[in-house]
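What follows is a structure written as structure tokens; I'll ask about it next.
Omission of a single protein chain aside, the complex is shown with its protein chains in their original locations.
Labels run A, B and C following the written order; every chain starts at residue 1.
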Amino acid sequence: MRRIGLLTSGGDCQALNAAMRGVVKSLLNSGEQIELYGFLNGYQGLINGNYRMLDWADFSGILTRGGTILGSSRTPFKTIREPDENGHDKVEEMKHSYYKLNLDCLVILGGNGTHKTANLLREEGLNIITLPKTIDNDLWGTDMTFGFQSAVDIATQAIDCIHTTADSHGRVFIVEVMGHKVGFLTLNAGMASGADIILIPEIPYDIDKVVKAINRRKEGGSKFTIIAVAEGAISKEDAKLSKKDYKKKLEKSPYPSVSYEIAERITEKTGQEVRVTVPGHTQRGGSPCPYDRVFASRLGAEAGRLILKGEYGFMVGYKDREIVKVPLEDVAGKLKSLAPDATIIKEAKMLGISFGD
Amino acid sequence: MRRIGLLTSGGDCQALNAAMRGVVKSLLNSGEQIELYGFLNGYQGLINGNYRMLDWADFSGILTRGGTILGSSRTPFKTIREPDENGHDKVEEMKHSYYKLNLDCLVILGGNGTHKTANLLREEGLNIITLPKTIDNDLWGTDMTFGFQSAVDIATQAIDCIHTTADSHGRVFIVEVMGHKVGFLTLNAGMASGADIILIPEIPYDIDKVVKAINRRKEGGSKFTIIAVAEGAISKEDAKLSKKDYKKKLEKSPYPSVSYEIAERITEKTGQEVRVTVPGHTQRGGSPCPYDRVFASRLGAEAGRLILKGEYGFMVGYKDREIVKVPLEDVAGKLKSLAPDATIIKEAKMLGISFGD
Amino acid sequence: MRRIGLLTSGGDCQALNAAMRGVVKSLLNSGEQIELYGFLNGYQGLINGNYRMLDWADFSGILTRGGTILGSSRTPFKTIREPDENGHDKVEEMKHSYYKLNLDCLVILGGNGTHKTANLLREEGLNIITLPKTIDNDLWGTDMTFGFQSAVDIATQAIDCIHTTADSHGRVFIVEVMGHKVGFLTLNAGMASGADIILIPEIPYDIDKVVKAINRRKEGGSKFTIIAVAEGAISKEDAKLSKKDYKKKLEKSPYPSVSYEIAERITEKTGQEVRVTVPGHTQRGGSPCPYDRVFASRLGAEAGRLILKGEYGFMVGYKDREIVKVPLEDVAGKLKSLAPDATIIKEAKMLGISFGD
Partner (left out) sequence: MRRIGLLTSGGDCQALNAAMRGVVKSLLNSGEQIELYGFLNGYQGLINGNYRMLDWADFSGILTRGGTILGSSRTPFKTIREPDENGHDKVEEMKHSYYKLNLDCLVILGGNGTHKTANLLREEGLNIITLPKTIDNDLWGTDMTFGFQSAVDIATQAIDCIHTTADSHGRVFIVEVMGHKVGFLTLNAGMASGADIILIPEIPYDIDKVVKAINRRKEGGSKFTIIAVAEGAISKEDAKLSKKDYKKKLEKSPYPSVSYEIAERITEKTGQEVRVTVPGHTQRGGSPCPYDRVFASRLGAEAGRLILKGEYGFMVGYKDREIVKVPLEDVAGKLKSLAPDATIIKEAKMLGISFGD
């Protein structure tokens, strides 16, 4: 008999259910006796001992369903060592839940923040396996995360829609794509939808270069310009500020998000009206795309295999087209980001895409 | 030989190309000799004499393409009698373009504003046929407009995506759907996506009723609530203001749109975080849905038939499941709106949807 | 306390779940006490007394789900008066199930065959309400059935995909669309996807006219031709046969379906290779389109209202843009079909579409 806990933490994304179904299917198909405990709403459920027992029926038909059947929440790593609302140490509470249920392993699905806490629990002696979930694809140690391709698809569809209306009206349009720290999602959605300008956190932009790219298009006879802007796009001047000063600046900003500021600056410099569209949370939602369903299922299957072999303390990741295990201590606290001189950026530039640099 | 002009005016939407293709296919299939003139960027092209000759190849393959191959622009009816940038009377300029090309008829695709100008041109003696284009479905004289169902599809997809993330995080989510004056689009997208609360211009809301509906769901065990809010949703208090005063209030509002204000008021009254998503212009874009492709093609075919019979001065509309012609003078200046006691509203309420009233 | 039975019968389609959810939501929101019994696998469940009690949770989240949570089966009307596998009279068994559970009403969702049996049960004294389900839109007494628009969407997507490959290879392609008796689905999918030729049961085709239409396209410079063929398309010669003789002929036919025969005849007469694609059962499956979700929900809500008022013996239908009740005795045994001279057919012809007549 193996007793396995499951939890999903952080902002939700597509294929969380597919990944959990993969873990559970591979455990149940192994022939061993398994008991499944699902902690509700992320680490919160582990802290409060809020769980429910799961059986196979809970995982039937969820391959294609967005969201997470366990619910999720953000539990900031920063405050993980602070007492919870009952004055108890959160880490101790989590360990208590784990040991009380006599778990053999806890499977945690999440992104960067989640992995820091997962590694902490590993250091505290718990048996942990993690799966890389994030639409940002910014987890260190894996070439790909699930949720990413689904989010690319949704953001691309949004820009596709904007394309026809931009063309009809001869307008400049900004579509703001999710990604505060990394630009993978914006870059891929922008390339997939034929965006003319792509602004990402990794490549601070010069507004004059952006304006120049718009004007170059106009001179070439193109009536419209599509700009894909990551939430974390930053100007060259702002990039010189300290992190703290920039944060302050953002807090005082009169703009709902960076896109609106960029829009205003383009209008100032060109006299042209600029429209902003923010697909927002739609990018995390809906049914996972086929790529993510296969990918998350494979990761889940391998997680099941590690559990059956008793190999703990790993994130199941993807390297050079193979599913691999990566030590949690290597993953925690690191961020994978897009090098400004990555081949894909060079290729995008060859295609005539401006990064405003 | 018949010489036919075409123009698309106002905010673009799906199936403009499909409708024009319908007109042109039915004209060309009639066996008569036809010359086609496409005015560019709406009435602006007619005013400036900016057109290009079109042939069949221009319409091949555009059935499924969003936007308009002729471009569009907004030319406010209010200023139609004011001189243009060259000091010339706009109406005279338009007549000049029409007569100079010796047109037999001008086919105009547009929404409410467009129809006022179209009727004016009819009064000035031009042969006009119009087609009802708008995602708002608010044109008087027709049960349906093309663009509407496509916009419902896109807005529904957006709310579908939000549904999974709202469920995972147990959050209140507002999705702002297009529609400043009428609620057809918000109502249909809201019903299609299982929204719990729908706020539309026709039914001013009481924020306490909205909060009550959220709380009722919470008591019933539902962790999340989805609210579909039309751009023109209005509170009961604001609905008491004069149109002018409300407009002033909106201009001074610190919120980017009404949804953000509603979100803040819900947070004040419930302590719950509320997220806002604004799919925006995506709702006008992308490939038309199959319903709109068939519908717009049928309207176009009938427009062709009217032209061949020399019956001018009509909008081609849809009544009781038949394509009909409606005198332009009846259409111009009127708005079709959703009665607060319409059967569909009653049905929505039977399904448990709250309108905050 | 009201005790309501539910069953879904016949070939499944999209929005069955949405419709049932509508019924149940409107009953539960009424404030009255309701008990729900779901019979499994269509009339089979009613005959065998195979049911399960349902509560609200069963209907949560099913608005967007294809298929039917109750399962379905075909129970031919022809054999309804024959004894079942246990030698019992089927109608008596159904009545037995109804009375044993002391039901106030039985809600039946189905198409033409289903309605004949539903009316029989009404004649036998049961309280029956029905909802019009079929992708064929061939139910008498209602302008629209749910499932239809979703099936149009899927068939249209299939033809859209074929369009690009037909164009690339300069080929003649047949796409076989569902519909043995009526052509609504093929006509709408064909018009929506720009099919060049549409063959439907209501308009027997002349293969030489079909060939002529293909050749006319070739002469006009179009490399490819798309033909949308209904499953029940029939040639002029075959249409002269008695129903019985034609059935025999079909049974002996070496072709998997009529499309393959049409393809071969075109090849014989033109020397051109013709490819056949049969999307088949995909047309009944997947998530309902937004139109069907709204429509089915509205029908369901009105069914709930009729039940609460004790008005039984009706199909809830749609007439002139209003939800209406239609006496079951009027519906049973009739078929709605497309008149060969319907306005939409004329419009399709104006657009240059050939029906091979």
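Convention: contacts are C-beta pairs under 8 Å (C-beta built on N, C-alpha and C of every residue); 3 or more make two chains touch, one makes a residue touch a chain.
Everything numeric in this text was worked out from a predicted model, so none of it was measured.
Shown chains touched by the undisplayed chain in the intact complex: A, C.
Annotation: of A:Ile69, A:Val91 or A:Ala189, A:Ala189 touches the absent chain (contact as defined above). Although one chain is not shown, part of chain A still touches it, namely residues 22, 25-26, 28-30, 63-64, 143, 149, 152-153, 156, 160, 188-189, 191-194, 289-291, 293-294, 297-298, 300-302, 304-305, 320-323, 343-344, 347-348, 350-352.
The missing chain lies against chain C, touching residues 8, 11-12, 14, 16, 41, 65-68, 71-73, 154, 157-158, 160-165, 167-170, 173, 223, 256, 275-286.
Just so we're on the same page, only the chains that are shown with their structure count from here on.
If touching chains are joined by edges, the resulting network of the protein chains shown is an open path.
For this pair, chain A with chain B, the centres built from the Cα atoms lie 35 Å apart.
The centroid of the Cα atoms in chain B and the matching centroid in chain C are 31 Å apart.
For chain C, no residue reaches two or more other chains under the stated contact definition.
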